[in-house]
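One chain of protein is taken out of this complex; the other chains stay put.
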Amino acid sequence: MTEPLIALDHVSMVFKARRGGVKAVDDVSLSLEAGEVLCLVGESGSGKTTTGKIVAGLLKPTSGSVRFRGQDIWQMDKARFKAYRRAVQIVHQDPYASLNPIHTVFTILATPLQRHGMVRGRAEAVRRVLELLETVDLTPPESFLFKYPHQLSGGQRQRVSIARALTVNPELIVADEATSMVDVSIRVSLLNTLQRLRDELGVGFLFITHDLAIAKYFAWHGRVAVMYLGRVVEFSPTPALINDPQHPYTRALLAAIPEPDPDLTRRKGKLQLRSLDIPSLLHIPPGCSFHPRCPLFEAGLCDVQRPDLVPIDEKRLVACHVVARERTGTIAKHAASPVGISSDPVIGADLGEYGKESS
Amino acid sequence: MRQSAPVARAPAIPQLAARRLLGAVFRSYALRRVLKAALTIYLVATLTFFIVRLMPGNPVDVYIHTLISQYGFTYDDAANQAAALFAFNPNEPLLVQYWAYLRALARGDFGMSLVSPGTPVTSVIMTYLPWTLFSAGLGLLISFLLGIMLGMVMAYRREGVLDHLLTAVGSFFQSVPNYLVAIVIVVFFGVQLGWLPITEMRGAYSPGMQPGLNLAFISDALYHAALPILTYVLTTIGAWMLLMKSSTLSTLEEDYVTVARARGLRDGRIMRSYVGRNAVLPLFTQMAISAGFVVGGSVVIEKIFVYQGIGFILLDAINRRDYPVMQGIFLIITFAVVAANLLADLLYSRLDPRIRVSGGE
Amino acid sequence: MAQAARPGQLELAPPGLGQRLATAVKVFFRLLAHSKAGFLGFLGVLFFVVLALAGPIIVPDAGRPDMTKIYQPPSLEHPLGTDYEGRDVLKQMLRGGRAIIVVAVLAATLSTLISIAFGALAAYAGGWLDSLIMMLTDVVLTIPQFPLLVVLSAFVKLDRPWLLATLIALLSWPTLLRAVRAQVLSLKEREYVEAARALDLGTTRILFGEILPNMASYIVMSFTIGMTAAIYAQVALYFLGLAPLAGENWGIMLNLAWVRGAIFYKDSLMYILAPVLAISLLQLAMVTMSRSLEDVFNPRLRES
Partner (left out) sequence: MAAWQRSSASNGTPAPVLSVRNLEVRYFTRAGTVQAVRDVSFDLHAGESIALIGESGCGKTTLGLALLRLLPKGARIVDGEIRYRRRNGQVIDVLQLDQEEIRRFRWQECAMVFQGALNALNPVLRVWDQMLDTARAHAALSRDEVRERSERLLRMVQLEPERVLNAYPHELSGGMRQRVMIAMSLLLDPQIIIYDEPTTALDILTQRAIIEVLRSLRDQLDFSMLFISHDLPLAAELADRVATMYAGKIIEVGDVREIFYNPRHPYTLGLIKAVPPIVGELYDISSIPGTPPNLIEPPSGCSFHPRCPYARERCAREVPPLYEVGSLHTSACHYWQEVKLERQVVETGD
């Protein structure tokens, strides 16, 4: 058996806060093969960005281990750590903060090339930088060489960020919401560029997003891990996750997303959550952290015992007592009905009188 | 997520209680500020002790030497004499002296004046401190209030004639050292033009006035303090104005101000409760610097106007090498500035609900 | 991947140093011209620096006391009149700037170095070291600086420029340190710094290549503010007679003019006004210049 490229093994991350610790990532285990695309999907506070930084070696987890080709990165010798460091690169969300305003595109791209001895002399640096610019579809590349970041549009800056990640020939790129701050009309072409890197250069991606539509499009042949309050609650191949979600949280998410199709979206019913409020990371509920909002909640079970991420078939993992019991227990009593979709009005129940008397 | 340092390990059990107590202290903004103020005063007191005790040519040795060489004292007699004056005994180990010094300070005992035998430093301070507090405090207050008002006007009328004029005047007086302003006032308005009865305005109040809380005395005190106050106001108002202007400008950009206008609130209400109150908050952090600056400036200003406040006496003590008085005055000045800062901090926490709860910086 | 090694590409070299320098100078002047006050401030500072360098060379000595020419009014021979000993005021003015500016530059350099080193250290190290540095900073910030300086002057003979500068610097670093720390803290969380870490560019390169250049305007501004603070403090010390009145400088002139009663004679008005004006103008020039420096260093404004 070959070792995966990157593996997180029971990784947790606790941040110090004024009032005790904040558990941003809680016992997460993931693994990524070379060239694979894995999407981390979750809302703000789900720990997806922190997980991404742990994978990129920018944060050291408070417990658990991060392995690169089977070796714990925090116990590597210097040379190996450097090799790992270069193998995993990161592309950030904010195109306005991810490039140093005082450097030109050339300096930004040539610095890592020269630092790691990948080019010799200025001429070679220029040639390689032009090549990189062309790779990320910034054409004609010459016109971008000596531009400052503020002279570029948001989409162009993101492309420079990607080119910068490519300077060290990485095997994995952690893309942290890399497309969410550019306009819709430009987003797709950025995604296409990334997809081409995967196909042509064999770069793997840890693609972090809050947008399931993007995850669906970018990782159709890959897998998606859904995170909630620091834990992975569902982990499965993308088509299965989108079309047959298992965890009540995933189902709620999919049911909640408005569709760009009036008929389809209005057919989606109301959310059936027990509470609208997301618990604070300072007070994560005991047992299953989703239990205060979960429609499948069973008292005495979900609020007491923490569900493990368990396989429910050969490809999918779910962390839910009820779903796991139904799918793997004797025989499921009823086919899992799409929980999020229902016509029962839960929200807006007491809107009764106001309309009548409004003057 | 942007928290910085990861927590290492859960604390051991015995530490928990202590940690909880510390936690409670750190959660209370007011308590934290009071502790910080106390710590500052303690550190300054310590610093002062070691300066006085350890500097080359420290006053105790100088005094003992003087007694021996000029008055023929034996070393022991001289040392005893010095001990009485300095509130510590130079023959004892340093740490014992330090402890005695701290205990004396806690009792409010600053020792005795060297130059005027029999006068406790405390009484010197009590005689002159009120006048500095009065003039510098009033100057600071007037300058702050006037500054934020003018700053808001400048922001509301930005790029207008008034804005440009006030910016120019404000920058000018902010740059020019306050004692130069005082000198110019004395030279021009006092001596050359003779518009101001500069000699008559000297002192903290007119000779023969009975100090008391009556109108006649207060107006007399104001008359004597007018020039120092004017100088403080002129030289600090520029900073307040410019700070308030930029703070107001950025507050005007805030969403809640646009929303308040969308809500149809009256302009006056928006200006006071939505713009003004939020814009003034960042200025409180400048109070530390400003209070220190005004009190520090009082040393020169009081000398120029011959206003008998604590700064005037400090210079006098330095010129006469009256070390206990110097030390006492320096401590009391620091204490006043720390107190002013504490006051500003507490006021700030009253005005900003976010501080009260989270205690963030 | 597209092959970019087309012929003719290799000539595409970045602008040379000379060209860059020329652009920089052009941009600098355009920006200063953009802010007229800033440009005037810059010219003012330039003037005083030249004066400090050249003054004592042009006027090799200030002349001898001449009791027959005490407090003379301005004349062709003595454009600013004479002092209480009958010496020429203008000559003293021309010679008296150097000492002041030298001490100011020394003090500002030292305090800027202290604040950058310890501010960056606090921000980078974090933890207890950060807490300790910040606690000390807060304490020193609260101590009224000038009274402390005055008290210290009773113990230390301030007869050496570097001694005076050191004392001033030791009291004036806290404001800048806090600013540097806050700036480094925010810069080191920037995404481009994180990307540089991922690219393994090394701490030195990150600190000097990514973080510090973004603080250039800040540092230069603070340096100027440090200088104004140092000028304020030392002139006050001279004026109060707490620093030895040896040599010639504007502070000493101020002191002598005040103490020897020059303020009471109309004829000797220029004797006291000249140093007042010179110091005020120097301070004003530095403050106005530092305000417009922000623009000069902001790359966003470089183009168009």
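For clarity, chains are labelled A, B and C in written order, and residue numbers in each chain start from 1.
Rule of thumb we're sticking to: contacts are C-beta pairs under 8 Å (C-beta built on N, C-alpha and C of every residue); 3 or more make two chains touch, one makes a residue touch a chain.
These numbers come from a predicted model, not from an experiment.
Colleague: When the whole complex is taken into account, which chains on show are touched by the absent chain?
Modeller: Touch partners of the hidden chain, whole complex considered, are A, B.
Colleague: Please pick, from B:Ile68, B:Leu265 or B:Leu346, the residue that touches the omitted chain in the full complex.
Modeller: Of all options in B:Ile68, B:Leu265 or B:Leu346, contact with the hidden chain holds for B:Leu265.
Colleague: Sort through A:Ala34, A:Leu201 or A:Leu271 and give me the one touching the missing partner chain.
Modeller: Touching the chain that is not displayed is residue A:Leu271.
Colleague: Touching the absent chain in the whole complex: find that residue among A:Leu253, A:Leu281 or A:Leu309.
Modeller: A:Leu253
Colleague: So that we can see where the missing chain sits, which residues of chain A does it touch?
Modeller: 43-44, 153, 155, 183-189, 192, 210, 212-213, 216-217, 220, 237, 239-240, 242-243, 252-266, 270-271, 273, 276-278, 345, 347-348, 350-352, 354-355, 358-359
Colleague: Pick out the residues on chain B that sit against the missing chain.
Modeller: 254-256, 258-266, 269, 273-274, 277-278, 281, 351-354, 357-358
We adopt the following convention: only the chains that are shown with their structure count from here on.
Colleague: Using mean Cα positions as chain centres, tell me which chain lies farthest from chain C.
Modeller: Computed centres place A farthest from chain C.
Colleague: Report the inter-chain centroid distance for chain A and chain B in whole angstrom, where each centroid is the mean of the CA atoms.
Modeller: 53
Colleague: Could you state the distance in Å from the CA-based centre of chain B to that of chain C?
Modeller: Centre-to-centre distance between chain B and chain C: 25 Å.
Colleague: In whole angstrom, what separates the CA-based centres of chain A and chain C?
Modeller: 50
Colleague: Note the residues in chain B that touch 2 or more other chains, in rising order.
Modeller: Residues 4-5 of chain B touch two or more partner chains.
Colleague: Residues of chain B touching chain C in their complex?
Modeller: 2, 4-5, 36, 39-40, 43-44, 51, 55-58, 171-172, 174-177, 179-180, 183-184, 186-187, 191-192, 288-289, 292-293, 295-297, 299-300, 303, 311, 314-315, 318-319, 321, 323, 326-327, 329-330, 333-334, 337-338, 341
Colleague: State the interface residues of chain C toward chain A in the complex, per the touch definition above.
Modeller: 1-5, 9-10, 12-15, 190-192, 194-195, 197-202, 205, 209-210, 213-214, 299-300, 302-303
Colleague: Provide the residue numbers of chain A that touch chain C in the complex, in ascending order.
Modeller: 53, 56-58, 82, 85-86, 88-90, 92-94, 97-102, 104, 106, 111-112, 115-116, 122-123, 126-127, 130-131, 134-135, 141-142, 145-146, 148, 150-151, 161, 164-165, 167-168, 200-201
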